[in-house]
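There's a structure below that I have some questions on.
A single protein chain has been omitted from the complex, and every remaining protein chain is retained in its original position.
We just call them A, B and C in the order they show up, numbering each chain from 1.
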Amino acid sequence: MTTVAAKPATMAQALNRAMRDAMAADPAVHVMGEDVGTLGGVFRITDGLAKEFGEDRCTDTPLAEAGILGTAVGMAMYGLRPVVEMQFDAFAYPAFEQLISHVARMRNRTRGAMPLPITIRVPYGGGIGGVEHHSDSSEAYYTATPGLHVVTPATVEDAYGLLRASIASDDPVVFMEPKRLYWSKADWNPEAPAGVPGIGKALVRRAGTGATLITYGPSLPVCLEAAEAAREEGWDLEVLDLRSLVPFDEEAVVASVRRTGRAVIVHEANGFGGPGAEIAARIQEKCFHHLEAPVLRVTGFDIPYPPPMLEKHHLPGVDRILDTVARLQWEN
Amino acid sequence: MTTVAAKPATMAQALNRAMRDAMAADPAVHVMGEDVGTLGGVFRITDGLAKEFGEDRCTDTPLAEAGILGTAVGMAMYGLRPVVEMQFDAFAYPAFEQLISHVARMRNRTRGAMPLPITIRVPYGGGIGGVEHHSDSSEAYYTATPGLHVVTPATVEDAYGLLRASIASDDPVVFMEPKRLYWSKADWNPEAPAGVPGIGKALVRRAGTGATLITYGPSLPVCLEAAEAAREEGWDLEVLDLRSLVPFDEEAVVASVRRTGRAVIVHEANGFGGPGAEIAARIQEKCFHHLEAPVLRVTGFDIPYPPPMLEKHHLPGVDRILDTVARLQWEN
Amino acid sequence: MTVQELPGAGASHRSTPPPAWRPRTDAAPLLPDPEPYRVLGTPAAEELDADLMRRFHAELVRGRRYNAQATALTRQGRLAVYPSTVGQEACEIAAALVLQEQDWLFPSYRDTLAAVARGLDPVQALTLLRGDWHTGYDPREHRIAPLSTPLATQLPHAVGLAHAARLRGDDVVALAMVGDGGTSEGDFHEALNFAAVWKAPVVFLVQNNGFAISVPLSKQTAAPTLAHKAVGYGMPGRLVDGNDVAAVHEVLSEAVRRARSGGGPTLVEAVTYRIEAHTNADDATRYRGDAEVEAWKAHDPVALLERELTARGILDEQAVQAAKDAAEEMAADLRERMNADPVLNPMDIFAHVYAEQTGRLREQADMLRAELDAEEQS
Partner (left out) sequence: MTVQELPGAGASHRSTPPPAWRPRTDAAPLLPDPEPYRVLGTPAAEELDADLMRRFHAELVRGRRYNAQATALTRQGRLAVYPSTVGQEACEIAAALVLQEQDWLFPSYRDTLAAVARGLDPVQALTLLRGDWHTGYDPREHRIAPLSTPLATQLPHAVGLAHAARLRGDDVVALAMVGDGGTSEGDFHEALNFAAVWKAPVVFLVQNNGFAISVPLSKQTAAPTLAHKAVGYGMPGRLVDGNDVAAVHEVLSEAVRRARSGGGPTLVEAVTYRIEAHTNADDATRYRGDAEVEAWKAHDPVALLERELTARGILDEQAVQAAKDAAEEMAADLRERMNADPVLNPMDIFAHVYAEQTGRLREQADMLRAELDAEEQS
């Protein structure tokens, strides 16, 4: 029995490995998108796949997002499992009609006869100094659409596990990759990757008793940092990583907030109509008598994503989180 | 001084009249879309406009929604005020990229130099026995997009006033028309239409003291009916018509709920991530100490719009509203 | 349109073109003939396959009767809406009959007749238009994709499916149907481009029936013909008289053959006419005159074939009567079966949103079940 040691790996590597393993395990898995083949993607997430599996399994498509997703629908109708890369968050918008009108509805429309096991990888979020259209947090569009799963990893291990689970899912999954964390590192054993988690389970990343920070994706590291800093102020914060927005792990959220009595939701997406709205609405409904303070949100402002030189003012940071935690009526 | 008597008019007539008056008042107003010219639109909302103002002012476009909205952007850049008709809710999806990436952002992108005064008319909602793609309540996509106004009338008078205000607005407005109410009638004086209301003011349609029903568009008549029925149960319900989702009249909502202490939000759109989520999140934040019960929602289920033969089970109806009101912890 | 004088036209002094540049293919063979291809009424009709033509005739008669019956069902409240293909039966029938069993048909919302001609039970084909569940059949069993309501969105699906089959080494051709209006959508463009780049075994059949609801072709495009769009994708474009079932079938056969043998996609424009209104809910008098309709009625696809076959002795009165009888039988059966109210289970609205129901759907399903129970008890 050999044990392979865990080594530092980036989220990018873990995602790459997830696709590679999925392609090796199942010939139905096809990767497609702009520049995913020869170049290995602009973020190199698909690096080496075309070489290893051939251009028919990892295909540079023409430059047309609706065409990419639309042909992926047809491929899935025939029994393949397309993994589609959208080059950036805002460049997924041309594929919106195919996504909403077909991908999300085909199973329901055919009463289960024709599911579409498509994974749509969307690098999302800001903090990378990207020019306009390269930093959107577009998850609210997807979470508002029944029939889609919306999954987003925040750690190297989850990047692998959740992507494998998404590709394995018989339902369409919008897999949102926090591009800011592509180069984040963690010890991880690519030879024996941990068991693939199911989709739909949140995870307590830090236990605490005073209040719960509920977050996902790019904001997880920020929340963990805030929770550390909060200790000095005497607040013991729990940090919950949702990992998937749909299905939504209401049980985990409710359990945590009932325990702590206070909740702050943190995400980069605009606040108004963002995922935090749904979460807050559910918490107040399900934890009404347990709440010591209103559920608060720390989110991107309700503005188009600002220019890189100003993005730090837009993004939820440690200070803004702490300021918000301070407003949780601790005097009660 | 002559006084013209109010006569019964339909919402369709009021909308038609609003465009006609706007076109007469301002040569920059151009109506465009599929079948809006010769046919007068599949709902006849643009009836007669091409005849009166010529095909250059009311134009049958090629069948391509992104093209319609994209060319409207260019027309607005040149100083026109396009009023775009999307034939049905779900057929606005092909125009999503133009809407999100350009319409919503152009003013901000150019730091005010190039506003886009475009009105995008979207007939929305169900209850008309429409086949798939003809009954979506797609407002959550628009409300989650900074830079857009989202306006929706529920009465004949508002149909006129809010559409005039939307066309007059220097910002892009997604003007959502509850198609179920197109043929609803009210006494209205087309010769002396009431003053044009500003965008962004909610209206109490029925005063009450026990709880507030917060709603808009197609669900207003249902809420008013529910409020009537609630009297028998001993509940005195206030009904608040939002009229615009963006800007959101938080002041009116908060004032009403602080007064009544209870709130139920009613809309046809899917619950999860729907407009009601944001409203509930805000109410619990701003009215925390005034609430006798959690804010509840009565919404469409989290499913793709069902077939016409089943839609009655999906749509928020009087009974479901009353059942929900009953859960507002009246025993407190 | 006048194309003004162009620089360099006919100039003979060109030096070497820039490096690496070469046209990818010769444009000439991709261009459609300037007139729609026809068989009926031409000498080419002499070579018609009598058995096939009798089959076409029976199908056309049945198709016409199907259209009439479906429209009648809208008046009886048994169909919510029906987009008729009266006048377009030749296209619908040829599209269905040109395919082999393993091939796939991608119909637009108008093309229930093609699905029926391919063998689908009309009651199953009509569930969408009845207000029942969208797709009343298993698409994989019949190799008929769900009727596509959002225009042109089915075209990339056809390309993807054909591409997937080709990658798997399967002998499958996809035939996708779209209207003249649908050619203006971006999805039309993207689908044709992907198909040509991938050399996918797919045939695009555009039924140019003159209108997109009320909008005539002249407001839809300035192209010489819709078939000319093909050259911009590097695939052949073919123009055919869409009311001539023999011609449509021949052109489609050729295209299917090319697809099947690895020759890639073809764009076929069938010139036809929508004799009835857009749907039963439409009022066509608002946007077109009787004269135009009458002229096209004189070019009726059923009559055209019947005349030719009768003149050539391929069809006798008996066969005509037999076709009519079969059509009446189909119509009577359809009428009867559509007269029964379908029984839908409201709980099904939660059953197929996901493979596995999410927590919130379970909650909502519980709520509806309780409501239904309460209703039942009262």
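The rule is simple: a residue touches a chain if its C-beta (ideal position, glycine included) is under 8 Å from a C-beta of that chain, and two chains touch if they have at least 3 such contacts.
Just so we're clear, the structure is a prediction, and the values are computed from it rather than from any experiment.
S.K.: Need the list of shown chains touched by the one chain that isn't shown.
M.R.: Per the touch rule above, the missing chain touches A, B, C.
S.K.: Pick from C:Met177, C:Ala196 or C:Met330: which residue touches the chain that isn't shown?
M.R.: In the complete complex, the chain left out is touched by residue C:Ala196.
S.K.: For the chain left out of this view, which of B:Pro62, B:Pro197 or B:Pro218 touches it?
M.R.: B:Pro62
S.K.: Can you list where subunit B touches the absent chain?
M.R.: Touch with the absent chain occurs at residues 30, 56, 61-62, 64, 66-67, 69-80, 82, 94, 97-98, 101-102, 106-115, 146-147, 149, 169-171, 200, 246-248, 250-251.
S.K.: Since one chain isn't shown, list which residues of subunit C touch it in the complete complex.
M.R.: Answer for subunit C: residues 1-9, 11, 13-15, 17-21, 23-27, 29-31, 33-38, 41-44, 184-190, 193, 196-197, 199, 210, 218-225, 228-236, 238, 241-243, 247, 250-251, 254, 257-258, 261, 263-264, 271-273, 292, 295-296, 298-299 touch the chain left out.
S.K.: Of the residues in subunit A, which ones touch the absent chain?
M.R.: 34-35, 37-40, 42, 60-67, 90-91, 93-94, 129, 131-134, 271-272, 301-304, 306-310, 313-314, 319-320, 323
In this section, only the chains that are shown with their structure count from here on.
S.K.: Going by average Cα coordinates, which chain is farthest removed from subunit C?
M.R.: Taking each chain's C-alpha mean as its centre, the farthest from subunit C is A.
S.K.: CA centre of subunit B versus CA centre of subunit C: separation in Å?
M.R.: Comparing mean C-alpha positions, subunit C is 36 Å from subunit B.
S.K.: Give the residues of subunit C that touch two or more other chains, as numbers and ranges in rising order.
M.R.: Only 133-134, 150, 186-187, 348, 353, 358, 360 qualify.
S.K.: For subunit B, what residues touch not just one other chain but two or more?
M.R.: 66, 90, 93-94, 132-133, 272, 302-304 - these are the residues of subunit B that touch more than one other chain.
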